[in-house]
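Yeah, one chain of the complex is gone here, protein chain that is, but the others are all in their spots.
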Amino acid sequence: MMTRYSIFSIARNAMNYHKDWDRAWRSPQPKPSYDAVIIGGGGHGLATAYYLAKEHKMNNIALLEKGWLGGGNTGRNTTVIRSNYLQDASIAIYELSRSLYEGLSREVNYNVMFSPRGLIMLCQTEHEFRALKRTSHANRLAGLDCRMITPEEVKQLVPLINTDAKARYPILGAYYQPRGGTARHDAVAWGYARAADGRGVDIIQNCEVTGIRREGSQVTGLETSKGFINTRKVGVVVAGHTSVIMQMAGVRMPIESVCLQALVSEPIKPVIDCVIMANTVHGYISQSDKGELVIGGGADPYNNYSQRGSFPALEHTITALVETFPFISRLKTLRLWGGIVDMTGDRSPIISKTDVVGLYVNCGWGTGGFKSIPGSGFVFADTIANGRPHKIAEPFALGRFAEGRLIDESVSAAVAH
Amino acid sequence: MAERRFHSALQHRADRAGAKGLSIALKEMDDRGVIDVRGLPTDAGFLPAVKDVLGFDLPMDPRTSRSRGEISALWLSTDQWLIILPRETAPDFHARLVKSLAGIHSLVVDVSDARAIVRLEGDTVRETMNKGTSADFTDSGMKAGTVRRLLYAQVAALAHVVSTDPDVIDLYVFRSYADHAWSFLLATAREGARVKLFGKQG
Amino acid sequence: MLSIKCPVCGVEGDETDFHYGHQAHVARPATTDPDNISDQHQGDYLFMRHNPKGLHFERWRCDRGCGKWFHAARDTMTMEFKAYYRIDEMPPDDVKKAATGAWAQVFARSQDGGDG
Partner (left out) sequence: MAGKPYRVPKGLARERLIDRLRPLRFSFDGKSMSGFHGDTLASALLANGRRLMGRSFKYHRPRSAVGIGAEEMNALVGVGDGARHEPNLRATQVEIYDGLTAVSQNRWPNLDFDLGGLSNEFSRLFPAGFYYKTFMWPQSLWKGLYEPLIRRAAGLGRAARERDPDTYEHIHVHCDVLVAGGGIAGLAAANAAAASGKRVILADENASFGGSCDLSGETIEGLPPSDWVEERVRALKAAENVHVLNRTTVAGHFHHNHVLMVERVGDHDPGLLAKGAPRQRLWKVRAQTLIMATGAIERPISFANNDRPGIMLATAVRGYIDRYGVAPGEECVIFTNNDNAYLTAIALKSSGVKVRPIVDVRARAESAIIDQARGAGIEIVNGAVVSGVETSRGGASIDAVKISPYRSGKGRIVSETRVACDFLAVSGGFNPAVHLWCHNGGKIRFDDRLYSFVPDRHDAAIRAVGAANGKMDSATCVEEGYAAGQATAKASKTKKSKVHGKAAAGQQSEAPLEPIWFVPATGKYNEGNKHFVDFQNDVTAADLELAQREGYESVELTKRYTTLGMATDQGKTSNVNGLGILAEATGLSIPEIGYTTFRPPYTPITFGTVAGPNRGPLFLPVRQTAIFDWHVEHGADFEPVGLWRRPYCYPKGSEDRASAVRREILTVRNRVGLLDASTLGKIEIKGPDAGEFLDRIYTNMFSTLAIGRARYGLMLNELGFLIDDGVTVRLGEDHFLMHTTSGGADRIAAWLEEWLQTEWMTLKVFVTPVTEQWAQFAVAGPDARKVMQKLDGDMDFSAEAFPFMSMKQGTLASYPVRVYRISFSGELSFEVATPANFGRGLWDAIIEAGREFGLDVYGTEALHILRAEKGFIVIGDETDGTVTPHDVGLSWAVSKKKRDFLGKRSLSQPYLAAHGRKQLVGLYTEDPQEVLPDGAHAVERVEPKPPMRTIGHVTSSYFSPTLNRSIAMALIDNGLKRMGETLEFPLEKGIVKAKVVDPVFFDKEGARQNG
């Protein structure tokens, strides 16, 4: 039984200079065989493993991560959390996720710093204004706590924003989710990892899956850099690398992997308290608890696995934000980076069984899946455990592409961060 | 019959004939006409039919142009050219070209009003261009006659290197963007912001 | 910022002078036989994409040059362009040989390209 984290345990450990903390998670060698194996140690994979262990009492399971926990997009995302999507199917999973975030720190006894500081989506053209009004009506009737606000209210929430009515893209209004916000990205991965480990899940880092073995249509095991592992249930949760892994099982995916970049400014005293998204100009910004402005924008167009993007996308975003927040002109960025995101044909995720028995896939979160980690893990675990889609996961099945049953969020004029 | 009124793209800019405090000279060339010609050099008859009206051969090499007297032909693509000529002669030239090309697969359009043309002149013209576009204007390959399509100041544009000594470049932008391009030029050609690339430095 | 060279007009420029056209050699079923296309086939044509980590075959448009579409073979890890070829062409043989995974199957399956 691992020590509970609390102010008291910290005080106790301070006595002898923190030399007695035990490991947050073990680093076990893989067993020859597991009841189920999750591929991918990002937020979605770790959450899936945790809920498999907790909700479905599957304790003989492993999670394989080719690098380090959270080293994929979970460790490099701008942490915007919201649930104010347009389509019913999206609202269902993102709101489940957001509500799980509310209690996550205590659920996993690890402070993930979920900070529902409020999220503002600016309306900067009549068209965007209409689109977000439409979303607001849909969300209200779905029971979400969201509302349209006036430029004056925006100014109150973010005094340093440029609300000049003669601006190139004047702020006509905004769509506000008071309990949208951010969380500490690494902590989400680490918290789930520690809690899953506590429930017996073998979390195996530096273990790359190199092949998927099947007998007929049934998965029988995985080849990995640490040897062969027998299992008849595999959950693939590898985001940007989905096509690569699924190819190992001969399954083609409606996905392209492209680079999405982000950057942070030097830390400064608080200037922005909410998350602001300016979708017309492809920029969004928030300020972390450490004081950096965390900034993201649009993805590069071309297929890319290098985790290094092109500058124009960032230049476009920064230019837009300097216009929206003139005061940042003399602030500086100290680091920029990229991640490989998995974009589907309709920009909505895939949570699905496949034609290969025992092979499940959870991907396509693209530029917007940090916010969905708890919900996605919850329904994916249920899907894997019971061998049939969870209600909320159903609409996100692979079959929708051949039926034309798309879940198109671009409709709501909001880029999906 | 009432008399026609003509308004060039930059008519409203008082400084369109020349602004102060710049490191180069700028002016709008509103007396040029432009004919867009499309056709296949592989179609027997196309090139001769154009030559009959033009008086000389269309340039076939990418990014080049040919000129005779008041008329220039600019290469745009493997099947597209712009003919630049005195504005008042454009309608007649257009009519004659259409006639000459009758029966030959082609599309000839008088687009004299579709673009604004700004002439840049001075010894930092190339640097000024490179403040707005990634195409390499200091390259020795950019000799007189060169035609280059560009993204200039976020806008689709075309540059025609008219001469290299002195450095003269005609910048073409679509009419609706003329005001923006002009403002961008004024901002980046400021004397105080002068840059001279690869020259002797003090 | 990628640097790209158009095989049609030879212009070399920043990626911002070009337009990305995604996967190359996707055959449009309706062009060949509009009356007999299964829902699955149409769905695959619209959505299923090769997405290799490594050598990829794609389309670009020479926006700021001749305006023509063309093909390119590019490594999605190193970004290195291995070949540029015209829109009506298949990749040069040496590059074709270097293809792996789904692409190798495509080129094996049909000499005339098209992996409907």
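Going in written order, the chains are labelled A, B and C, and every chain counts its residues from 1.
Please note the rule applied: a residue touches a chain if its C-beta (ideal position, glycine included) is under 8 Å from a C-beta of that chain, and two chains touch if they have at least 3 such contacts.
Not measured: the values here are computed from a predicted model.
Asks: Using the contact definition given at the top, list the shown chains touched by the missing chain.
Replies: Missing chain, whole complex, touching shown chains: A, B, C.
Asks: Considering the whole complex, not just the chains shown, which residues of chain B touch the missing one?
Replies: 1-9, 12, 21, 30, 36, 38-39, 79, 91, 105-107, 109-115, 127, 130-131, 133-136, 138-139, 153-155, 174-181, 183-184, 187-188, 190-193, 195, 197-202
Asks: Applying the definition given at the start, please give the residues of chain A touching the unseen chain.
Replies: Spelled out for chain A, the touching residues are 5-7, 9-11, 14, 17-19, 21-27, 67-71, 75, 88, 102-103, 105-106, 109-111, 113-117, 125-127, 130-131, 133-138, 140-143, 160, 168-169, 184, 186-187, 190-191, 205-206, 265-271, 287, 289-291, 306, 308, 310-311, 314-315, 318-323, 326-337, 400, 402-406, 408, 410-411.
Asks: By the contact definition given up top, give the residues of chain C that touch the hidden chain.
Replies: Looking at chain C, the ones touching the missing chain are residues 1-3, 14, 19, 21, 28-31, 34-35, 37, 39, 42-43, 46, 59, 61, 67-69, 79, 87-88.
Rule of thumb we're sticking to: only the chains that are shown with their structure count from here on.
Asks: Looking only at C-beta pairs that count as contacts, which pair of chains has more of them, B-C or A-C?
Replies: Between B-C and A-C, the larger count of C-beta pairs in contact belongs to A-C.
Asks: Between chain A and chain B, tell me the centre distance in angstrom, where each centre is the average of that chain's C-alpha atoms.
Replies: 49
Asks: Mind pulling the chain C residues that touch 2 or more other chains?
Replies: Chain C, residues with two or more chain partners: 16.
Asks: Touching chain C in the complex: which residues of chain B?
Replies: 62-63, 76-78, 80, 134-135, 149-151, 156
Asks: Which of the residues in chain C come into contact with chain A in the complex?
Replies: Chain C reaches chain A through residues 1-2, 15-16, 20, 22-23, 39-40, 42-44, 46-53, 56, 58, 74, 76-79, 101-102.
Asks: Contact residues on chain A for chain C in the complex?
Replies: 241, 243-244, 247, 252-257, 301-306, 310-312, 344-345, 401-404
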